[in-house]
Every structure is written in structure tokens, then in C-alpha cells.
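Take this structure, written in C-alpha cells, and hold onto it; I'll ask about it next.
Note that one protein chain is taken out, while the other chains of the complex remain in position.
All chains are identified by letter, namely A and B, in their written order; residue positions are counted from 1 within each chain.
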Amino acid sequence: MSKEEVLVVGGGVVGAAIAFGAARAGAPVVLLDEGDIAHRASRGNFGLVWMQSKGSGFPRYARWCRDAVDFWPRLAQELQELAGVDVHLQQPGGFWIGFSDAEMQARAAMLEELKDIGPGIPYEMLDRAELKRRLPAIGPTVAGGSFCPLDGHVNPLKLLHALHAALKALGVRVHAGVEVARVSRRQDGGYAAESRDGRSWHAPRLVLAAGLGNKTLAAQVGLHAPVEPNRGQVLITERLEPFLHHPTNKARQTNEGTVQLGYSIEDVGFDDGTTVSAIEWIARRALATFPVLSEARLVRAWGALRVMTPDGSPIYQESPACPGAYVATSHSGVSLAGTHAYVLGPWMAGLAPAPDDIEAFAGDRYLDPGRSFSHAH
Amino acid sequence: MDADAFDLAIVGAGPAGLSAAIEARAWGLSVALLDEQAAPGGQIYRGVDAASAEARSVLGEDYSAGMELTREFRDSGARHIAGAAVWNVGSDLRIDYLAQGSSHALQARAIVLACGAMERPFPIPGWTLPGVMGAGAAQILYKNAAALPNGPAVLAGCGPLLYLLANQYLQAGVALKAVIDTTRRFDYLRAARHLPGALLGWPDLRKGMRMIANLRRRRVPVYAGAQALAIQGGDHAESIGFIHRGRRLRVDSALILLHQGVVPNTQFSWALRARHRWDESQLCWVPETDEHGQIENTGIYIAGDGRGIVGAKASASQGRLAALAVAAKLGRATPQACRAREQVVRAGLRRQLRIRPLLDALYRPADAHRVPQDDAVVVCRCEEVTAGQVRQYAALGCLGPNQAKTFGRCGMGPCQGRLCGLTVTELIAQARGVPAAEVGYYRIRPPIKPVTLGELAEEN
Partner (left out) sequence: MHIESVSRRPALFAAQARADASIVTLRFEDQPIRVPAGISVAAALLLHAAAPFRTTPVGAAPRAPYCMMGVCFECLVEIDGRPNRQACLTPVRDGMVIRRQHGASSLPLSRQEEEHGR
């Protein structure tokens, strides 16, 4: 059976991972990527490879996240071999930090609900004394936390770099500086993508991984992908000597020694700027968590726009009206990179059957008048 | 939190900022001027009020003229917020600054950014070694601490500041081992085209010529037309090599002072997302403003060298024009009064700008000293990224400086791209074979000056 060419729109962590997976499985792939000026959610990612508490109330998503954790070491190794880039994956387990008993109780309930998903999502609730034993640097107002041995972190910029270098090594044709304005179904059953400056590409298969651009493009091939921007502001310090060896939900020390601190969750449209109030809030929270950071200098603050769905969970769907056309979106493109590569890639290239219960991720779920959604996380 | 409120907030206490404050106060505006230093004067008039008679004699009349400005400023009634490091200027005209160990804010109805210039980076081999400093840096050392080289010194590069420092050192009795002048005959020829216009700035020209003649008269070894500068040393500067009249020479020195002009300090203008254009005669990014210095309709004005290198006197005129525009905007100056005043200041500004095209042409830094050909030269000092590495990123498809950041951390260190930005823009442009204007610059984000988390959290 000859392999059909796959046209992937979007070269962020989601599109690049899917393209990588498809190319690895043997499909010919063409990737269209915007330039330096695009929103580029991938560049603003926090870098967590995170499992605990994902998918509460959505077991299929929890299972999806669980599988992603297991895929990561293989992805990191393949990228090192193929692209020569070390993405600095570390999976030592991660901590969620809580500041009140109420928070702790809610957390415990959520983690208990998720613990038997798939091969299991182990967790421990830690009271203040136990948390302090494991993270000596925590501050006096921390009430406690939870620990999941599956959690970790990675360098998200290196991941993007590695994926693109791997695509090049696999012979994927990447066209940079392309802003796709329109996609459509062709007479021959394949799909076309036209750029704003009038160029076009076509292929039998189409994958839309265009982040915020998916909202418009998906509708053009009969898919519903109601994504909206959601701003996260993040702070990063100067390089510091290592003191934090596990990622936490709002603070992690990178392989370079800088400490990344987060984050806000704001509905402000397409504004990726920073605000003094968020910067100060994140700083206070960071100090409440790790008072020892008081002398650490902030080198940069940035805002990035998450690609947010109404329930915060991904959309992966083959268009019922346009078979061979797919949409893929998730704001956890780093955590889920492995499943995007090894599961979505081959499926969307037509080289593997649809993943179990992939229908759970259909964008149509948002059209159900009987359901309501919240993307709080 | 209640922020202090003013009609006009000014950032920077150099000639542009001080003049803006004086002018604004004359029109009755309430003014706050913030600056990092304890005393006004910026860099050019640094320490002028505390300078000894001897220092003022060494530094010359132009320096002492700053005392008039600082005196007028003190008498103006503007509020001087000294020792303040401004870390954010918001489009809502709120300024956040660090002073006395914590973060403070003030609110204004208009802002003048007068942050001046910095020395252009000089990325040659060995430029990061201890003992290598800017000529401007050495001048600041003298102004701030009456410090002079403890032994023979070598000055290298081009530009008025280099010759000025050389003369000041001679006046102070410093042994100048060599002045390695990279200005070539070709530069003189190119500059000659601008002579007619510059002749109206004759006093400036004459001053420059006298300084160069003085060096020769005092038998300071001057190597004119020097090329291919490179500094040698293990963990400290030891010597500087160069090509002079076809011969490869080397001068030993533990102190090497480099200079190839100054460039606008554009951190705030980029952070505010103002449009910038690449100025091919000054080889730097320049923010786009209206004729009063305003960035579009923001209420934020840029005056002085931060808007393009114009020198101290022109900076002062621009400061006045910005303040005048604010006074008019806030209804404190009638259109007629404004027009009259503006005419006077603009006439002065035109005169002060006459010498510029000649200086830009004459002291244009050599390509090889802006875009290192030697791949081993460190371009990003903070993160130790070399020219060769940046070229590699371009070869991997990196289109601009922001992608270069993601590839190799270039520009992500504490200086926030100040010392590597121009070099990276030009390096990528050269590697891609496109104009610098097409390559763009780093996305600059707050904090514009480093603030500790503790200082942020203890906000007043």
C-alpha cells in the first residue's frame, strides 16, 4: 500500500510532534509553519511533563496523559539520536504545593479519583512536615502538597528545536514563513491549503495543528474546534546554583539553573503582554513557596497565549464530512508530545487504526447543549 | 495601591531629561525625574557637581557646562527621585521602579524617556578579558572616582570620545602607550561629502581636529587606519594586535580601552512595542516617533540619544521640545506661545545637528569590528555564545534574533541583549544575505532592570 502524503498545518510542538510521528512511520510529510511573528504558543510553554491531576472528570483524557508519560523517554532518546539535541528530560517526580487545608482536601479527592487510570497514577499526599523533609526550601505558609513519581520536566525550547531538526533529518519538507489562510477539500478527495500570500499546497491527508488558527481552519473542513486564547504570564530568574531538584506545579529549576515561576490564567484576548500585577502576584507566590528565592533576580517576564478549549482538554478528531482531514489541539503540547508523535502521527497518516475511544476527544462534544464546560486548572 | 501622580514623569537625568524637566516646570507642570544615579548629569555630566577644580580642568569646558543645567534643574522645583532603577514603563503611563530595596510606582499623564546611549559593543577576539573596557567606561571612572590608569594605557577604535579621552588623559598626565585609530583614509573621503553642511558646525570640527593634532604633538604613538584588531591574553588582557600599513603589529598592555561610537539605549522603546527602523548611517535601531518625539499616540516621548545619536546639546533641545509638546497637550501652553518657543528651540536644534552626518560618515565602525569574522569571538557575553554558533543557527533556518534565542540562549542573560543585540541582528543579516532591517531585533520584556523577587514582593 503506497503511503499517502500528509500536509500538516502548524509547526509548533503539536504539529511538529505529529509530523515527526507520521514521518517516522514512513509517511511523506509536508509541514507549513508561520514565521518569527506568529503567536507561537510553544515558545511560552512552562516545560512541565505533568500527569498528576490531569483529566479529573474525563477518564479518557487522564488515560491519555498517563500514556504520554511512558512515551517520553523514548521520544527524548530518539530526538537525541536523530537530531543530536538533548531536550533535558527529567522525570524525578513532581510536587504540587498547597497553601490551605481546603486546597489539600480538594487535591486529595481529585488524585484519589484518578489513581486507578490505566497502569495507575500513584500519588502521595504530604503534610507539611513530610513535604519539608523532601523539599527543605519550602516556606512557613505552605500547608502541604502532593507528590507523583511520574511527573517531570523538559526544556520546551530545546524540544521544538529537536523536533524541527528531526523533521529535517527525516526528509520532511518544512516551509517556514507560511501563514495558511484557507483550507479546502479538492475534487479528487484530497485537501488544499492556501497561504495569505497566494501560495498553495495539497495532499491526500490534512492535519490542522495551527493553534489558535485552528478555530477558523477547522470549520473549513467540517470540524468544530472552538479554541480561544488564554494568557499565562511566567517569570524567569537569573541562573542560580541548583537547589530544586524536582519540578513543582508553579516553579521549576531548568537544566541551565534558571528558575521558572508561574503563572497566571487570564482571558484577555490576543494580548501576550505582561502586567505588573501578575508579575508581583507570581513573585509573592514564589516567595511564599520558596522564601530562599528572595535574593534571586528576575531577568524576564513574558506572556504567552495558551490555545484553550472550553474544557481545557484536547480536541483530536477526523472530520466526518471530510475523511482524511484531522484537527489536533492541546495546550499541553509538551507533556503530550509522545502521544502526539507515536499515536496521533501514524493514525493521521492512515498507517494505524484510530486510537481507542478517540471519539471522546471530538470537538463535537462542545455542541452538546446538555453539558457545561470549564477550563479551570 | 495609590501611586504618586505627576503631570510629567521623566526617566534619565542627562541633558535631555534635565532640559525636559526645566522646560516643563517653566510651563507649570508637576514633574518627577527618575534616575539611577544619586546626582543628576547622566553619563556625560556624571559627577559634575562634585568634581574637583582639577577634574573639571582635565575634563574640559563642555563637561563643566553641565553644572548650569544641573543648577537650573535643582532650582526648577521638579521632584528628583534619585537612585531609582525603572524596571517597567506601562502603556497606561505608570512607571514601576526600584529604590531603597523595594518596588515603587508612580502615575503620570505623560512620560519622557531620556535614557540616552551606551557604547557600541566591540566584538573582537579577547574583548571579554578583564582589563578590556570601554573608553566611555574609563571616562566614567574618572568622573566618578578621579581614577586614572595605573600605568600605560592603550586606546583603540574610533569616534570623538576616543580622542577626547586621549586628550583628557594627556592633560591629567597619563602615559598613553598607543592610540590605535581605526578611521581609514576611505572614511575621510566619504565624510568629505558632508563637509559643506558640517562647516556650519565648524567649532565642533575644529575641536576634533585640534585633539588629533595634540596627540601627535605630544608624541603619542598613533596608528592610523588600523584594521583587524584582536586582543590577546589568558585570564587577563595582555596585548592588542592589529594591522597597520600592511604590517602585523602588537602592543602590550594590561588595560585596553575600546570605543567605536555610541548607540541609542532602546530597551524601553522596544518593550513598549514602538516601531523601530534600522538606520544605515548610524548602524543601529532607532525608534519611530513624531517630530516632538512621541511614540504614536501613546503620551510617551523619547528625547535625546535614545532616539538616535545627536549629542548633548541636541539632546537638550529635544528634551525641551518634548516637554513643550506635553505642556501643549495638557493645555498649559497656548498654541501661539508654543509655536514661538518651538521655533526658537528648533532653530538651535538644526544648528546642533549639522555636524552629525559628517561624524556618522567619518566614524562609521568597520564591518569587521561589528560583525566578527572569527567564529570563536564571543558575541553574547552573558551566555558565552560565539559568532560561529549564531551563524550555525542561521544555517539551521533561524530567521531572526528571537529564534536565535530559542536555539542557543543568545540574548537571554542579565544584560537582556544590550551588548549582543546589534551584533546578532547584523550577523544573521549577513548570514542570510538580507538587510538588517528585515531581520529584526529581540523581543524585549520587563523587567528592564533586574529586580529581585523580594524587592517585587515588597512593593510599596
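To be clear about the criterion, a residue touches a chain if its C-beta (ideal position, glycine included) is under 8 Å from a C-beta of that chain, and two chains touch if they have at least 3 such contacts.
Since the structure is predicted, the reported quantities are computational estimates derived from the model, not experimental observations.
Peer 1: Of B:Ala20, B:Val48, B:Met118 or B:Met211, which sits in contact with the chain we cannot see?
Peer 2: Only one of B:Ala20, B:Val48, B:Met118 or B:Met211 touches the chain omitted from view, namely B:Met118.
Peer 1: Just one of A:Gln80, A:Thr216, A:Asn255 or A:Ser294 touches the chain that is missing; which is it?
Peer 2: A:Ser294
Peer 1: Of the listed residues B:Leu419, B:Ile444 or B:Ala457, which contacts the missing chain in the full complex?
Peer 2: Here the residue in touch with the unshown chain is B:Leu419.
Peer 1: Among B:Gly60, B:Gly131, B:Gly225 or B:Gly388, which residue is in touch with the absent chain?
Peer 2: Touches the omitted chain: B:Gly131.
Peer 1: Considering the whole complex, not just the chains shown, which residues of subunit B touch the missing one?
Peer 2: With respect to the unshown chain, the touching residues of subunit B are 36, 38, 43, 50, 52, 85, 118-119, 128-134, 136-138, 140-141, 144-151, 235-236, 254-255, 265, 381-384, 413-415, 418-419, 449.
Peer 1: Taking the full complex into account, what residues of subunit A touch the chain not shown?
Peer 2: Touch with the absent chain occurs at residues 136-137, 139-140, 238-241, 243, 257, 291-297.
Keep this in mind: only the chains that are shown with their structure count from here on.
Peer 1: Rounded to the nearest whole Å, what is the centre-to-centre distance of subunit A and subunit B, using the mean of the C-alpha atoms as each centre?
Peer 2: 42
Peer 1: Show which residues of subunit B lie in contact with subunit A when the two form their complex.
Peer 2: Per the stated touch rule, the residues are 88, 90, 94, 96, 103, 105, 396-397, 399-400, 402-403, 406-407, 409, 412-414, 416, 440, 445-447, 450-454, 456-457, 459.
Peer 1: Where on subunit A is subunit B touching in the complex?
Peer 2: Listed in rising order, the residues are 35-36, 43, 157, 160-161, 164-165, 174, 176-177, 235, 237-238, 256, 261, 274, 276, 279-280, 283-284, 286-287, 293-302.
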